[in-house]
Structures are given as structure tokens and as C-alpha cells.
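The complex is shown incomplete by one protein chain, all other protein chains being positioned as in the whole.
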Amino acid sequence: MKLISLSALLFVIVLGALFIYVAEDIPDFGDSNSAPNRYVKLFNIEADGLMDDLNQGVIPQSLADKIEERGLPLPTRVESIEEGEWDFFLVPEERQQAFYPKEQKYYFIKKAGDELEVFRYSLIIRWIEEGEEETEVINMVTYGLADYRGYDTLGETSVIFTAGVSVLLLLRRRGKRPEAR
Amino acid sequence: MIPSIDLVLLSLVVVLAIAAITVRDLLSAIMLLSAYSFLMAMVWVEMHSVDVAFTEAAVGAGASTAFLIAALSRTVRWEKK
Amino acid sequence: MLEWLIEEIFAKYNYWISITIMLIGFYAMIAKSNLIKKLIGLSIFQTAIFLFFISLADIGPIPRGTAPIVSEAMIHKGYVYVNPLPHVLILTAIVVSVATLAVALALVIRMYEEYGTIEEEEIIEKERELGV
Partner (left out) sequence: MNTGKSETEEGKKRSGDVIVETISRVMVPFIQLFALYVIMHGSSGPGGGFQGGVIFGASFVLLVIAFGIVNAGNRFPEAVNTALFSTGVYIYAGVGLLCIICSLGAAQYLNYGFLSLPVHFEERRALGMDFIEIGVGITVMAVIAEIFFNLAWKKEEKKEGGKE
């Protein structure tokens, strides 16, 4: 008994150290700009020659090709900004429903060394912005659970059903004929 | 999320978790687990995930406590040392 | 030193608490001999994982986060929706956790009817006596 407790404590401490080592990569708690919450990185591209076009407000052909290659919607306008983290935004022509009135930009561009890093909103922004139009349900969790991930919920219902049936098989008492007495 | 409320609730949660696995009376352990689940539901309301909090309050503090007590009524109450 | 402590350690306090609770549950699952105590440890372990995921979804005091239910009024006041995807995943996980608990309790009751005890060591001794 003593040995089991001691070895378990040791194992747990080692595991905790491992978790703490791994947890360094996790984004900060409550950060609204972290990768799962706001934007994901798409690709890097060589900066030479592109900066002039971007400064003049033209979308370079190679950048547009690379965006189109990934099947993403093509922006039509460049917006340059002076301050902040980003250097350029690529914006579509018509502004859509404004849940994020200040941030209705589709692609972010940041200059890092002699390369440009292109970012885009993560999946979750589309989920938040267009789900209500698509399904006419205002609870984002419900339309995620029942519509976008409908197969998942079907499997979950099957899990519940299976649990009920297995409990019934393991200890079925009531409903049996009383011939045992 | 408000960090001060969050910290208070989470430290209570840790205390309750330690208490739930240390106490020798299993009925007390189950009630402490129920309180733990309810505090966890409060943490999740405070983190703006209302659906998860609702589910946890219904399941963790309600249904699974009922299951554990029902199971305890058919087994023994005291943990042997 | 203090800056590093605040930025790297204190900013992620939810994750450390989540890991602590997870290890408490894991210790109970390994070291406790009573089967119902083991199941309590299992519940605590699962809840720690849920806490981790919900913390990942949350958006902190600045900008202020709000529950993922569409309301234009909140957005115009400057709130930002928290990430609804982990909530969906965790809802499914809670359902699975209660199903797991129910089946495990049914197994514990069957073991009690069979062996007359729910302590792990006594069950092993009795199995040894029976020659299994």
C-alpha cells in the first residue's frame, strides 16, 4: 500500500513536470489574438518586388495566385496601416455583415525580414459571422452541435444509448418474473 | 473573465478536489465531488461558456451525484484503510 | 525576474491549476484502493481536461468577452464573442463522461455482488483464493 502511494506520487510528479514543459507552447490565457481564437498563418512569400505594389494599393499577381491556389476568396483592395502589428490588410470590395466592425479585413500581411507572412482569420470567425445567416439560430453552440457537427451528435446519442443498454444488461432487476423467490 | 473571481473559484476547486479524494467517508466524498462540480459550473459561467455550465450543473452536480449515491446504497459506505 | 514571472507564469495560471487538478485525479486513480474513490478520481480528471479546453476558448478582460449567443447590442458595446468550438467539443465530452460513469458504477455493483467488497486488494486476494 505504502509502496503504491509513493510510486504513484513520484509518477504523478514526473508527469506534472512533463505537462508543465509542454504547456510553454500554449497561447496565453484570454488572448483574443491567439491562433485558435482569431487568425492562422497561411504562408510565407518572398518580399522583393511585392512591397512596391502593396504600397501603391495593387495586389501583386503572385500573391493573388498563391491565395487562389488554396481555394480562398480573392481580395480586391489593399489597405496599408502605419501603426500596430500588421503592415497591410487585403480587403474584399463589399463589406459584409459587421460583427467585427473594426476588423473586417480578410488577410493580414506582416513583414518579417525579407519575407512577407500572410495570415487569415481562423475557421472560428466564419463560424461566428455566418452561422446565424446560414441557420437562423442565434446560439452558436447549438448550431455547431446540431448542424455543423451533426454526425458527432448522432454518435454521442448512440454512446448514451449504448451506455443505457449496457447498464440494463449488467444489472437488470425490475421487470423480471418473480420466479426466483 | 475577471481574474480575481477566477482565482478565488479555482483555488476553492483545488481544495475541494483534494478533500474529495482524501476523506474516508465515501458519502462525504461524493457530496464534495458534487460541490466541486457546481463550483466548476460557476467557473464556466464566469468564462462565458453558458451551455457547458448548464450541462455541468445538470450532469455533474445532479445526475452523476445521484448515480454515485445510488451505487453507494448497494455497496459499502466506508473506505477501508 | 519579476516581469518574467508575471508574463510567463502568472499569465497562464489557469493551465497550471488545470494540470494540478488533473494530477490530483490521476493520483486518486492510481493510488486509492477503493473502486468508487477511483471513479471520483476519474471524474476529477475529466473535469480538469474540460477546464483546460474552456480556458483555451476564453477571451480575457481586454477586450471583454461575451457568451457565444448572437446579440448585436453586445457587439456594439465593444464585446467580443468567445470561441464556441471548444464548447461544442466539451459538451460532447460531458455526455460521454456521464455514460462512462454509469457503466463503471454498474460494473462496481456487479463486482460487489460477486466478491462482497469494493476494495481492489481484497478482490485480488479473493481471486487468488479462487485460483483464477
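First chain written, first letter: the chains are A, B and C, and each begins at residue 1.
Operating definition for what follows: contacts are C-beta pairs under 8 Å (C-beta built on N, C-alpha and C of every residue); 3 or more make two chains touch, one makes a residue touch a chain.
Computed from a prediction, not measured in an experiment: that's the story for all the values here.
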**Message:** Looking at the full complex, which residue from C:Ile19, C:Val82 or C:Leu105 touches the chain that isn't shown here?
**Reply:** C:Leu105
**Prompt:** If you put the missing chain back, which residues of subunit C would it touch?
**Reply:** 67, 69, 91, 95, 102, 105-106, 109
**Message:** What does the interface between subunit B and the hidden chain look like in terms of residue numbers?
**Reply:** 50-51, 53-55, 58-59, 62-63, 66-67, 70-71, 73-74
**Complete:** subunit A positions in touch with the non-displayed chain are 133-139, 141-143, 145-147, 150-151, 153-154, 157-158, 160-161, 163-165, 167-168, 171-175, 178, 181
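Quick note on the criterion: only the chains that are shown with their structure count from here on.
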**Fill in**
Whole-angstrom distance, CA centroid of subunit A to CA centroid of subunit B, is 30
**Item:** Computed distance of Cα centres, subunit C from subunit A, in Å
**Value:** 22
**Message:** Using Cα averages as centroids, what's the distance between subunit B and subunit C in whole Å?
**Reply:** 10
**Multi-partner residues of subunit C (each touching 2 or more other chains)** = 13-14, 20, 27, 33, 55, 57-61, 65, 68-69, 82, 86-87, 91, 95, 102, 109
**Fill in**
Touching two or more other chains in subunit B are residues 1, 51
**In the complex with subunit B, residue positions of subunit A that touch it** = 30, 139, 141-142
**Prompt:** Inside the complex, what are the residues of subunit B that reach subunit A?
**Reply:** 1, 51
**Complete:** Seen from subunit C, its contact residues with subunit A in the complex are 8, 11-16, 19-20, 22-23, 26-27, 30-31, 33, 55-61, 63, 65, 68-71, 75, 80-88, 91-92, 95-96, 99-100, 102-103, 106-107, 109-110, 121
